[in-house]
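One protein chain omitted, others in place.
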Amino acid sequence: MLSDADNEYMCRVGPGTPMGEYLRRFWIPFLLPEELPEPDCPPVRTMLMNEELVAFKDTNGDIGVVDNYCPHRRASLFFGRNEECGIRCVYHGWKFDINGDCVDMPSEPAESNFKDKVKIKAYPAREYGGLIWCYMGPAEHMPELPEIDWAPLPDSHRVISKRIQESNWVQSVEGGIDSSHISFLHSGVTPFLRDNPDKRPPARVGSQQVNFTTTDTSPRFVVDETDYGLLISARRDADQDRYYFRITQMLLPFYTMIPGSIEPGRQIGGHAWVPVDDYSCWNFSISWNPYRPFTEEEVKEHWSGAGIHALTDHNYVPLSNSRNDYMIDREQQRYRTFTGIRGIGEQDMGTQESMGALTWRAGEHLGSSDSAIIAYRRRLLKECRNLQEGIESYAATHPESYKVRSASVLIKRDEDYRVAAADRLAARI
Amino acid sequence: MLSDADNEYMCRVGPGTPMGEYLRRFWIPFLLPEELPEPDCPPVRTMLMNEELVAFKDTNGDIGVVDNYCPHRRASLFFGRNEECGIRCVYHGWKFDINGDCVDMPSEPAESNFKDKVKIKAYPAREYGGLIWCYMGPAEHMPELPEIDWAPLPDSHRVISKRIQESNWVQSVEGGIDSSHISFLHSGVTPFLRDNPDKRPPARVGSQQVNFTTTDTSPRFVVDETDYGLLISARRDADQDRYYFRITQMLLPFYTMIPGSIEPGRQIGGHAWVPVDDYSCWNFSISWNPYRPFTEEEVKEHWSGAGIHALTDHNYVPLSNSRNDYMIDREQQRYRTFTGIRGIGEQDMGTQESMGALTWRAGEHLGSSDSAIIAYRRRLLKECRNLQEGIESYAATHPESYKVRSASVLIKRDEDYRVAAADRLAARI
Partner (left out) sequence: MLSDADNEYMCRVGPGTPMGEYLRRFWIPFLLPEELPEPDCPPVRTMLMNEELVAFKDTNGDIGVVDNYCPHRRASLFFGRNEECGIRCVYHGWKFDINGDCVDMPSEPAESNFKDKVKIKAYPAREYGGLIWCYMGPAEHMPELPEIDWAPLPDSHRVISKRIQESNWVQSVEGGIDSSHISFLHSGVTPFLRDNPDKRPPARVGSQQVNFTTTDTSPRFVVDETDYGLLISARRDADQDRYYFRITQMLLPFYTMIPGSIEPGRQIGGHAWVPVDDYSCWNFSISWNPYRPFTEEEVKEHWSGAGIHALTDHNYVPLSNSRNDYMIDREQQRYRTFTGIRGIGEQDMGTQESMGALTWRAGEHLGSSDSAIIAYRRRLLKECRNLQEGIESYAATHPESYKVRSASVLIKRDEDYRVAAADRLAARI
């Protein structure tokens, strides 16, 4: 549990809020490249960190992110003309480039120098790693883009999906570092299947670790503080001699990496939870294979709606959502799966949204299996307080510190998982 | 009229409000049995008295009513698994029984005793009298279920419908004890029919009393305070020698019984108005015949949409509602009926909702025909203030006091209606 004051401090990210200032020290992914497919294409309207913004790709292919409101008389630039290296307001023709400079002001006399005095709020933006990012903080603190494992890979090694989640970003990240819930939320184990072994679906290839999460549902957590965030290990009993470790990466401020297969060389999954406002966030789900391109079959599987990539409409609104109770199928829930909700992404989303858009943490009862969540909150609060005292975040200023990976390993009980998994956890091919 | 302060005091029922505390001394009906049809069926999510709750019927057929939010990390138990005598959260598998005890906590180590320290808010619930009830007050004050006339009857003697009403419970009850409005709202008398007697519909059998409500539109009210609530008589002139009395029962806190036919042995109608939140309530409409089962024809008539049972969708939302102006038919209104709205229930609902969800009583102008409403408000306020001073409600603690009935009688002008109707008003067959 967390006091209401700390809860507010931790979750709210609008301009001027402490956590908002902290997050604005990082590059923030917010669009898919497909949303700005070509120079001079239609602009995109978006809320980000509680700010109304318009993004556009200019004639040179550079990306601009500006205030939604024209500084003249506040008409929306979403309806603007994206033309000749700038976005032009349709009301009186004022035009701004990606730097926020007013480059044309045809409604004023030519001899007027008013144009040179007017700027629009503009944020630097980059296309990188299969996403479009922007930096909303002070210019003097702008870091390099984070060298997160999936970013420098070619597109062929990566699948990225986007969906809106109707809950605050923190409770969404909390779901991503909670290695305990996979024994339940994503499980296919039900009393019916337990009592009717002949009805159980055939075991899938490589699903041995799933059995460990089934047989040991109360993992022991160890959380290590790192430069970039947290290294979270959840230990489960495998057999008499061995432990099964799931090692999750939490990269500040809102990235997570899910432990994948115990066999090396397989794909990894991860998420970014980006605040839209205090009650919703963009979920970017990334599947990547550092070693090789995805096969056509694998890509198809990613878009099947069964895994972490939720199916959405063209506005990135999930087809399963709170308005339709995530299409819960009570028969499925009774007999076949733990939730009756289809899709790992949908299961996560449904649960996290069901806690209320900004959950009331003073009403929680945390146990030892919530160690990672407790550590994450403590870290977030500390990072934010540090910044208020003038101490910059190490993670924000050291993009190379992001070169890590999640992993799961099966090791002898007397081995040190940090040593055994060291190779897997470093982001090197 | 009522001061804004008294209006708030009287109408708001959330946890901690004075009226909320008062209502929580009573058993409160809130579901139809059809909503929890069998053991281990899907749970039902509901708002009741401003609290978000989940109801479930467990493996034994016992009913649980618990907080919507799992006390662990506040995922909604609506998505939970109703299995093996408890409801299990799908997030981390915590399981609660109908008493609110945590009976399984598989995410924590077996040796942990955390499970024994965690409870969820849980309210006792019963199926009784064709409804599911819960008790939300202090355990030491829990009374027996009220012995209201329609409750102990077999199902065959009773029809119950449920609909949401988008107005505060008090103004809804006020409609139920307002014996004056039947001369207008439910009337078929219009200037057009007055001036065109040949267009009038044929008189229905047993509709003599309707004529009295037509010919005398300003009834004289006498309101008697009773142990259980109010006995409300509205006197109309019948003929030179006789009065027509409509005697309505108001049973605290929110039950009403409508005077039926002057012939004894006929069916009675009544309502319960149960606060969902401060701006909406459940309306349960009950038709019952204490003396014999309803015929098939009578049941069909109850569900025809013409009487007090409104037609609804499967979420108990009326088909006629504020979004479609209650399907008012202006031609019907002009020529045939007073409102142009079909259905007695719909007429009541439309009018009561049109006052605003929580009506502004300081803007009223009450007359002598509002005597029952004035008495009801005074009684509610007094009961509530009494409880704040430690005096328990007689009605809440004496369920046998509810054994009364409404009636209408046609008596000599010098007779005492209380004596003449005594037999009819007692709930005995």
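We call the chains A and B, going by the order they appear; numbering starts again at 1 in every chain.
Convention: a contact is a pair of C-beta atoms (placed from the backbone, for glycine too) under 8 Å apart; a residue touches a chain by one contact, two chains touch by 3 or more.
Here the structure is a predicted model, which is why all the values come from computation and not from measurement.
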item	value
Sole residue of B:Phe184, B:Tyr316 or B:Tyr394 that reaches the chain not shown, by the stated touch rule	B:Phe184
Listed residues B:Gly129, B:Gly307, B:Gly350 or B:Pro399, member touching the removed chain	B:Gly350
Touching residues (missing chain, whole complex) on chain A	40, 42, 69, 71-76, 78-79, 81, 83-84, 89-93, 105-110, 112, 114, 117-118
Touch list for chain B against the chain that is not drawn	174, 180-181, 183-185, 190-191, 217-218, 220, 325-326, 328, 330, 333-334, 338-339, 341, 347, 350-352, 354-356, 359-360, 363-370, 373
